[in-house]
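Here the complex is missing one protein chain, while the rest keep their positions.
So that you can tell them apart, the chains are marked A and B in the order they are listed, and the count of residues begins at 1 in each.
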Amino acid sequence: MISHKEISNKEVIQEVFSLINEYKDLNAFITLNEENSIKKAEELDNNPSDLPLAGIPIAQKDLFCTEGLRTTCGSNILNNFIPPYSATVIENLENAGCISVGKTNMDEFAMGSSNETSFFGNVKNPWGKDLVPGGSSGGAASAVAAGLVPAATGTDTGGSIRQPASLCGITGIKPTYGRVSRWGMIAFASSLDQAGPMARTAEDCAFLLNEMCSHDEKDTTSLDNDIPDFEENLNSSLKEKKIGIVKDLDLSSLNNDVVETYQNSLKEFESMGAQLIDISLPNISLSVPTYYVVAPAECSSNLSRFDGVKFGMRSEDAKDLEELYVKTRSEGFGDEVKRRILIGSYVLSAGYYDAYYKKAQQVRRLIKNDFDNAFKTIDVIMTPTTRGPAFKIGSKGDDPIQMYLEDLFTISANLAGLPAMSLPNGNIENKPIGLQIIGNFLDESTILNFAHMFQNETNWHMYTPEGIKQ
Amino acid sequence: MDKKTVTTISYLSRLKIDNDKEEKIINDLGNIIEFVDQLNEVDTTEITPLTNPLEKTAKTRKDIVTAKNLKKELLEVAPSANEDYFLVPRVVE
Partner (left out) sequence: MSWETVIGLEIHVQLSTKSKLFSGGSTEFGAESNTHVDLIDMGLPGVLPVANKEAFYKAIRFGLATGANINQTSSFDRKNYFYPDLPKGYQITQMTQPIVEKGSIKIAVDDYEKEINITRAHLEEDAGKSIHDMFEGETGVDLNRAGTPLLEIVSEPEISSAKEAVAYFKAIRQLVTFLDICDGNMAQGSMRCDVNVSIKKSDDKELGTRAELKNINSFKFIEKAINFEIDRQIRLIENGECVVQETRLYDSEKNETRSMRSKEEANDYRYFPCPDLLPVIISDKELKEIKENLPELPEEKEIRYINEIGLDESEAKIISSSKTMANMFEAASSKTDDAKLVAKWLVGDISALLNKDNIDIDESNLSAENFGILIERISDGTISGKIAKSVLEEVWETASDVDEIIQSKGLVQIQDESILEDIAKKVIESNPNQVSAYKAGKDKLFGFFVGQIMKETQGKANPKAVNEILKDLLQ
């Protein structure tokens, strides 16, 4: 993590805000926390602390509740919502010394892969102002890639950390489901959501992950398992380590540069002593359809609380309760969110439950079983993170399925609850692209180890967009 | 996916679909359902659904009152409330 012994914490924070201001056309932030941040920095300067992340500026995805600081989840319906409490992740990071400089832009309720569904306008990719940063953690990825902040939090339900990391040329990890508490994370799909760090390097991610993880009795899906020191294994040798290559993934649909980049990275790992082993995940091609039943079903219920009664926005001039509900939700939610709520209501409704929801959860088990079998013989699985580099804003038109297929490689890890990360491994037409490493249950250390060793040998993670000062 | 189905699910979801968007939405939803229909090609007899990746059991609470009185804070975040209650347009039973 950037160390800045020579300059004061206050100067660092001031520099962060001048950068954010300079690059505000990236639209990476929804709400800034300048006053408080500077106050905290001054306190740190006055009584220096030995906290692990003391003074580190961090950008928080606007999906985490922050006490007293507006939290919108990228939606009009929470436009004016100021939470009375903070997410466990936020508390953990701030207790470790981090300074939350602001809330980053995102696809509305994390539903999107391009950041185009945000009520607060789409985020631009620092690698090209006409390019999407990916999504849903697009503001976070853009802010880190542009060097506005050294660290950011993201959340990943189907690839929302890994895909934007790939498209913006940074490193991000989605931990094992249950590693990081979901308390205070505004739920999209409860059985898939998981928070994780986004930064320049795997090492920085390890530092951040050490502080983000905790055992939280407020979240019954928060795991009790020991939390290792994620820095410990970063430099372990990869000799004899086994990398699973998924036969069943058809890469022919990808452009050659992507495939070539991917294969070069595999060679790089081989040269470090790792072995490539073909594995079979027979049901992986069903990940996307499975996801697009499970996630909408859960979100259709999770988003029912946004009804204009107790918090958030309420439509004016509703003449009765029914109208209050319908107007509030119709004005408050964007098209993609509505689309997913409708799909969710459909797959859960009488007569369709078994055919869709139950079926999808059964296939989900098959997918998880495939991974369990594979990990009996290998240490990690590698795939490209995305089908290609960042695409142009608006280029996916409004064909939802084209957008859904963006998450082809990332979704399966969420369905199975496995840790997975993306790290920069190439550059196509001056646009970064990422490699995905999927690990076994609770085995973040091993994928961070692979990523760190790769970053020792390569410098893709050091590439920065033109015109961005570092 | 037809007009009638979309009317039902939008009622259940308390969402209004503008007439000009209706056709596209029916069409989109139709495509998505068609897309996920490929799940039916898999044989899943005897397969228990996996509703959460953690096949563990829940931690539970002891029966202790821990909550503070948040009346003021909670009524403050409400779009409409008086000093005692959240308010909505009159509901007729």
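What we mean here is this: a residue touches a chain if its C-beta (ideal position, glycine included) is under 8 Å from a C-beta of that chain, and two chains touch if they have at least 3 such contacts.
Since the model is a prediction, treat every value here as computed from it, not as a measurement.
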| item | value |
| --- | --- |
| Shown chains that the omitted chain touches within the full complex | A, B |
| Given B:3, B:24 or B:61, the one touching the chain that is not displayed | B:61 |
| From A:191, A:233 or A:261, residue that would touch the chain that is not displayed | A:191 |
| Touch with the omitted chain, as defined above, among A:116, A:307, A:406 or A:443 | A:307 |
| Where the unshown chain meets chain B, residue by residue | 8, 11-12, 14, 49, 51-52, 54, 56-67, 69-71, 74-75, 82, 84-93 |
| Touch residues of chain A, complete complex, unshown partner | 64-65, 71, 73, 78, 81, 83-85, 87, 182-187, 189-191, 217-221, 297-298, 300-301, 303-307, 309-311, 321, 325, 345, 348-350, 353, 357 |
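Heads up, the rule we're going with is that only the chains that are shown with their structure count from here on.
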| item | value |
| --- | --- |
| Residue ranges of chain B in contact with chain A within the complex | 1, 5-6, 8-10, 12-17, 21, 24-25, 28-29, 31-33, 35-40, 42, 44, 47-54, 56, 58-61, 70, 73-74, 77-80, 86, 88-91 |
| Interface residues, chain A side, partner chain B - complex | 81-82, 84, 177-178, 191, 217, 220-221, 223-224, 283, 286, 289-290, 292-293, 300, 307-314, 318-327, 329-330, 333, 335, 338-339, 341-347, 349, 355-356, 358-366, 368, 398, 400-401, 404, 415-418 |
